[in-house]
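And then subunit A:
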Amino acid sequence: MMPASAIFFYVIAAAILVTAILSVTTRRIFRAAIWLLLSLMGIAGIYFWLDMNFLAAVQIVVYVGGIVVLIIFSVFLTQGSGQSLPLPAKFRLFFSAVAVSLGLAFTIWILQGYGFLATAPEVPAVEMREIGKTMLSVQSGGYALPFELVSILLLAAMVACIAIAMKIPADKKND
Partner candidate 1 sequence: MFSFQQLAQQTHAWLQQHTGSFTVLVECAIVAVFAITLFAVLGLVLVLLERKVAAHIQIRVGPNRVGPAGLLQTVADTLKLLMKEGLVPNLADKFLFNLAPFIVMMVAMLLLAPVAFARGIQIWDINIGVLYISAISSISVIGILMAGWSSNNKYAMLGAMRSGAQIVSYELSAGFSVLCIVVLSGSLRISDIIAAQENGWWIFKGHIPVLISFVIFIIAVTAETNRAPFDLAEAESELTAGFHTEYSGMRFALFFLAEYINIFIVCAIGATLFFGGWMPLHIAHWEGFNHVMDYIPSSVWFMGKTFALILLIMWFRWTFPRLRVDQLLTLEWKYLLPIGLFNLLLVAIIAIMGWHF
Partner candidate 2 sequence: MFLKEYISDVYQGVRSLLKGMKKTGYYFVHPSEIITQQYPDNREQLHLPERFRGEVVMTHDENNEHACTGCTACELACPNGTIKIITKFDVSPEGKKKKAIDTFIYHLELCTMCNLCIEACPTDAIKMAQTFEHSVFNRNLLTKKLNLPNSKIREGVE
């Protein structure tokens, strides 16, 4: 008999697969975005199931709260987003089927070759404090440099946004 945690895993995994397939096969662009959202939430569910709470929360904040909302906003701005898209051409269907089967075969091959451990080693509970310290640590294994790089990138993007959105007063325009 399956333990309860296995039931949870299979339910979540099935939800991820079904919604992922639906998101690429649906012909309405807004529905595709919603299926993608549900699929990403399923992945967050898997992280919660693995007790990787921080990763799960970040998955939701970044992908669900951020990227999917951006996608939905751009769908709103698309003309005719309510109609069904036409079916793709035959040769495109053929080549995407080939690409998908090749990818699937490659993944299965990698999984077959990977020696899974029969019993997983005890995963240490990741404390938020540790994550925060590692993020700002300058020792080896610390993430201070990538963290600062990303901050500078974001700052540059924000300055650029202000530059685009800023209104130049009419009397200064001619100078």
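Things to note:
One rule holds in what follows: a contact is a pair of C-beta atoms (placed from the backbone, for glycine too) under 8 Å apart; a residue touches a chain by one contact, two chains touch by 3 or more; residues count from 1.
As a selection rule, all candidates are chains of the complex that A comes from, given by their letters.
Note that the coordinates shown come from a computational prediction; the quantities given were computed from them, not determined experimentally.
Of the numbered candidates 1 or 2, 1 is the chain that subunit A touches in this complex. Listing the residues of subunit A that touch candidate 1 in their complex gives 3-5, 7, 28, 30-31, 34, 37, 41, 53-54, 57-58, 60-61, 64-66, 68-69, 72-73, 76, 82, 125, 127-129.
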